[in-house]
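Of the protein chains in this complex, one is absent; all others appear in place.
Naming follows writing order (A, B and C), and every chain is counted from residue 1.
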Amino acid sequence: MEKLSFASDYQEGAHPKIIERLMATNLERTAGYGLDEYCQKAKEAIKKACAISGDVWFLVGGTQTNAIVIDTFLRPYEGVISADTGHINGHEAGAIEYGGHKVLPIKHKLGKIDAKAIGDYCRDFYSDGNHEHMVHPGMVYLSQPTEYGTLYSLAELEDIRKVCDEFSMYLYIDGARLAYGFGAEENDVTLKDLGRLCDAFYIGGTKCGTLFGEALVIPKKDLIPHFFTMIKQHGALLAKGRMLGIQFLVMFEDDLYLQVGKKAVRLADKIRKALVQKGYRQAYSAPTNQIFVIVANDKLEKLAEEVVYSFWEKYDDEHTVIRLVTSWSSTDEEVERLIAIL
Amino acid sequence: MEKLSFASDYQEGAHPKIIERLMATNLERTAGYGLDEYCQKAKEAIKKACAISGDVWFLVGGTQTNAIVIDTFLRPYEGVISADTGHINGHEAGAIEYGGHKVLPIKHKLGKIDAKAIGDYCRDFYSDGNHEHMVHPGMVYLSQPTEYGTLYSLAELEDIRKVCDEFSMYLYIDGARLAYGFGAEENDVTLKDLGRLCDAFYIGGTKCGTLFGEALVIPKKDLIPHFFTMIKQHGALLAKGRMLGIQFLVMFEDDLYLQVGKKAVRLADKIRKALVQKGYRQAYSAPTNQIFVIVANDKLEKLAEEVVYSFWEKYDDEHTVIRLVTSWSSTDEEVERLIAIL
Amino acid sequence: MEKLSFASDYQEGAHPKIIERLMATNLERTAGYGLDEYCQKAKEAIKKACAISGDVWFLVGGTQTNAIVIDTFLRPYEGVISADTGHINGHEAGAIEYGGHKVLPIKHKLGKIDAKAIGDYCRDFYSDGNHEHMVHPGMVYLSQPTEYGTLYSLAELEDIRKVCDEFSMYLYIDGARLAYGFGAEENDVTLKDLGRLCDAFYIGGTKCGTLFGEALVIPKKDLIPHFFTMIKQHGALLAKGRMLGIQFLVMFEDDLYLQVGKKAVRLADKIRKALVQKGYRQAYSAPTNQIFVIVANDKLEKLAEEVVYSFWEKYDDEHTVIRLVTSWSSTDEEVERLIAIL
Partner (left out) sequence: MEKLSFASDYQEGAHPKIIERLMATNLERTAGYGLDEYCQKAKEAIKKACAISGDVWFLVGGTQTNAIVIDTFLRPYEGVISADTGHINGHEAGAIEYGGHKVLPIKHKLGKIDAKAIGDYCRDFYSDGNHEHMVHPGMVYLSQPTEYGTLYSLAELEDIRKVCDEFSMYLYIDGARLAYGFGAEENDVTLKDLGRLCDAFYIGGTKCGTLFGEALVIPKKDLIPHFFTMIKQHGALLAKGRMLGIQFLVMFEDDLYLQVGKKAVRLADKIRKALVQKGYRQAYSAPTNQIFVIVANDKLEKLAEEVVYSFWEKYDDEHTVIRLVTSWSSTDEEVERLIAIL
C-alpha cells in the first residue's frame, strides 16, 4: 500500500475539472499574454465574486506575486510591515529586498499582527525626529490564512484597514491558501470583504487546486500604471497566458474554489478531532487545512514509515511539532487510515 | 471556415503527448520545487543529449530565464553584449536593467553579431584609459535562431567562443525557438555543440510545444552557487515543479523536440517556395519557422480577412513587411489554404 | 619649470574665495545634513537666480546626482533617453542601471540630440503594437555643455521641451560644466531659461571651482516626495552638509559662478585662435572650455614632455585627437606658454 502523504497542499497536479478543460481547449489558437477571452471571462467572474470594478491579473506563483505587488505599489523610500513570521520576511529568499524594499517586521502572535501593534509602530516612526533617515512604512502585508494556519476575523481586518488609512498605507493580503481560509468554520471573511478592505490581495491557485497560478485582485481600477509592463519586467508574463485564465475560470464556476477549501478543512477537522480523542496536544489552534501536532520523538520514526509529514519545529527535548496538511485531493479514506495509525 | 492563423508559435496549448502525460500523472503526489523524479529524469535526458555533466534547471519563461542567467553569472560591474535587436535589449521591459545590468548593444546584421564586431568592442573597451569608469563586458548574449529567424553556423559560434575566451566573457544562448533552428536545412549546430561551446543556453519549450517552460543548461557543474535560491529570489520557483519536468521528459523521448522543429520548418519552407513562385519578395532570408514577406499595402486588408499574421515593419510607402509563423501545430492543409490565398 | 597642465577642470582644489570661507566658518557649530543656515541661504540665492519657487538640493558629485534624479523621477517601467555619447550612457559604470533603469540611446551629432530625433523615437515607440513589452521613455537627459563641449541653443531646448510635453517626459539637464556654457560667446541660455524649461537640472560645482558638490534644481516645489530620504538611501547625504551650502553661497555672491566660466572660456578661445593661426585643425567646433585638436602622431611625444593633455581618440593612422581643457584656475601666462609650444 502506498504511503500516506500529508506533507503539503502542492504535491499533486490540478483538480480534475481543470485538467479536463485544459485538454478540451488545447488546440484552440488564441492571443498570447493573457489577452485572450478565457482570461477576460475569468477576470469578470472574479470581479463579480469580489464585487469590485477594478483589475484582476493572473500570475504564476506566490513569491512572484508578492514581489510584483510590493515593487509596484511602494515608492523606493517605502517598506512593508509584516509579521516576523510572514512569508515575505523569511521564506522568499530576499525577493522583496531584491526589488529594493525593506520588510519591517512586527512580532507575531500565532502568525498574526494586530491593528494596535501596527499603529504603535507607525506612531513611533512618525514621532522619531530622524524618521526621514529611515524606511517609511508604506504597506501592511498579511497572510490569510497565516503561515500558522490561523485566520484574521473580519473585525480584525477592519481595524487594520483603519490604521492603514490613518497612516496612508496600502493593505495587501497574501491568499496563497485562501480557499482553506474560506473553508474554515470560524471564518467570517468573504471575497467581497477583501474587495472592500484591501488595496490588493491574491486568490491562491497553486496550493488550492490549480496546476499553478494566482489571481491578483486590485479593487481600484487603474491604480498602478503599466502593470502589464511591470509583470513583463519581473519575468512573470506567461506567453500562453490563457492557461491561467482557463484554470481560474473553472475555479469560479459552480463555486469550485469554495468547495475545494471546504473539503480540505472538513478532513483536517476530522483529524484534529481524532487527535484530541487520542490525547495528542496541538502546538497552535489552527482552524484551516494545516495541523500542528506535538509528537514524542520516539514515535516519529515509526510514523514516518507510514506517513509523509513535515517537520515544523522542536517543541522540547523530547517532543517535536510536526505539520500535517490536507488538500483538495485528500480523501476520507486517507484520513481514516491516518487516524488509525496515529 | 475558421480564419487561418500564422500569427505566432505560442497561440495553442501543448503538444498532445504532453497534455496526455500531464493527465496521466495528475493525481500522483511528489515532492515540490523540482525535487521530484520527473525533473530528475528530464534533467538526465537533457544532459545526455547535450553530452554534459553539468546542471539543468527548469524555468517558466524566456524573459525570466534571461534575467536569472544574466543576474547570477555577472558581477555588478559587468554588462552583457547583445545585438541591438536582441530580445533582452528591446522586448523584455527592462528586466535586465531591473537586475542592475546594462545591455551593451552591437549593431546587428539580420539579427546576428559576429566575432569581429564583438572583439572590436572589447578591444576598444580595454584600450580606453577610462574603462574602469565604464560597464565591463562580461557576457555575450546570442539568440539561436535570432529574432529575425536567422541562424548562427557552427563556425560562427566557434569564432565567438574564441573571442569570449580572449576577453574572459561568458557565452549565453537564448534558444526560445531552438527546435526550429534544429529543424532548418542549413543548420549545422547540435545540442552537443551548444553543450561544448556555451557557458549557458536554454532549450525553449513555450514556443516549441510545451504549455510553458524553458530548460536552462549550464554545462559546467556547480558553476553558480545557490542557483536554486536565486530562482526563488526571482519569483521563478514553481511549487509544482514536476509540471516542467514531465513536459521536457516527453519532449526528449523519441526525439519529439527535433520532430516538432522539423515539421514547422518544412511547412515554412513550403510557404517560402510558394512565395517565390508567386513573385513575392521576402525582407530577410530566414531559414527557420518565421517568414518575412513584403506585401503591397492595398492587399493587406483583404489578406487579414482570411489570415491572422503579424505586422513586422513598414517597407516603403507602398509596402509592408508582415511576419508569418508556423509551429508544431500547423498543418499541411492550413499551409495549402494559405498558399491558395496569397 | 613645472609642466603645463590642461588635462581637465578638476585637477586643483577650490576657488580661493571658497577655501577662505570654509576656513572662516570652520569652527562654527551648525545642524547637520544640510539643515543649516548656509544651505538655506545658498538655496535662496540659487532659486532667485533661476527665478523659481521650487527646490534646490546639494549633492556631492555628478554621477550621484544623475543616479538620484533618474531613480526618483522615473517609475520602474521607464527609461531615460540620452545621446549615445551621454555621460550616463558610457561613463558612469552602470549607475543608472544599478538603479534599475535603462538608458535609451539616440545617435548624437557632436554630442547633441535634437527634438526631431527624440520625437521620432517616441512616435516609433508608441506606434509599436508591442510597446507594453518595452521600456517606456520617461525622461530626456541632456548635458549642457555636452561631452563634446558643444551647446544647445535656447531655440533647441525649447523644441525639446515641446517634445517632452507631447510625450509626457521629464526634461533633465546635466550641467557638470554649466559655468563654461554660460561663459561661451555663442551661448543664449540663462539660468532662468533652465528654470523655466527643465523639470530638473544641476549646476555643476566640482568642475567649475568648488572642492566638490553639485546644486540640483527642481523648479516645481515638492515634485518628488521624500527626496531627503532618497538622498540618504543613495548614500549621498553629507553629514556636514553646510560644506556644500557655503561653497555654493560663495559661488552665487557677486556672480562668481559666471566669472569663473567666462575666464576659462576666454582662455580657451585664445588657444583656439592661436591654433587656427598655426594651421591646426580641430576635430569639433566646441565653444566652451574644451578644445579638441588634431595632432600629428609624431608630435605627440614631444608635446607630452611639456604639457599634460588628454588622449581623446584616434583620428586617422597618422593623427590623433587630443583634448585640452581650461578651468577657472588656468592663467593667461600658462596659455601663452602653451601657445608658444604648439
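In this section, a contact is a pair of C-beta atoms (placed from the backbone, for glycine too) under 8 Å apart; a residue touches a chain by one contact, two chains touch by 3 or more.
Just so we're clear, the structure is a prediction, and the values are computed from it rather than from any experiment.
**Student:** Can you work out which residue in C:39, C:52 or C:68 touches the chain that's missing from view?
**Tutor:** Of the listed residues, the one touching the omitted chain is C:68.
**Student:** Touching the left-out chain: which of A:3, A:48 or A:91?
**Tutor:** Answer from the full complex: A:91 touches the omitted chain.
**Student:** Could I get the residues of chain A that touch the absent chain, sorted low to high?
**Tutor:** Residue positions of chain A that touch the missing chain: 76-77, 79, 90-94, 97-98, 100-103, 105, 129-130, 132-135, 311.
**Student:** For chain B, which positions touch the chain that isn't shown here?
**Tutor:** Touch set of chain B with respect to the missing chain: 71-72, 75-77, 100, 132-134, 136, 225-226, 228-230, 232-233, 237.
**Student:** Would you write out the residues of chain C that touch the absent chain, in ascending order?
**Tutor:** 5, 7-8, 10-14, 16, 19, 22-23, 25-32, 60-68, 92-95, 98, 206-207, 211-212, 229-230, 232-240, 243, 308, 329
Rule of thumb we're sticking to: only the chains that are shown with their structure count from here on.
**Student:** Roughly how far is chain A from chain C, centre to centre by C-alpha average, rounded to an integer in Å?
**Tutor:** The computed centroid separation for chain A versus chain C comes out at 50 Å.
**Student:** Just the number, please: Cα centre separation of chain B and chain C in whole Å.
**Tutor:** 42
**Student:** Would you mind pulling out the distance in Å between where the CA atoms of chain A average out and where those of chain B do?
**Tutor:** That pair's centroid distance is 34 Å.
**Student:** Among all residues of chain B, which ones touch two or more of the remaining chains?
**Tutor:** 92-94, 98
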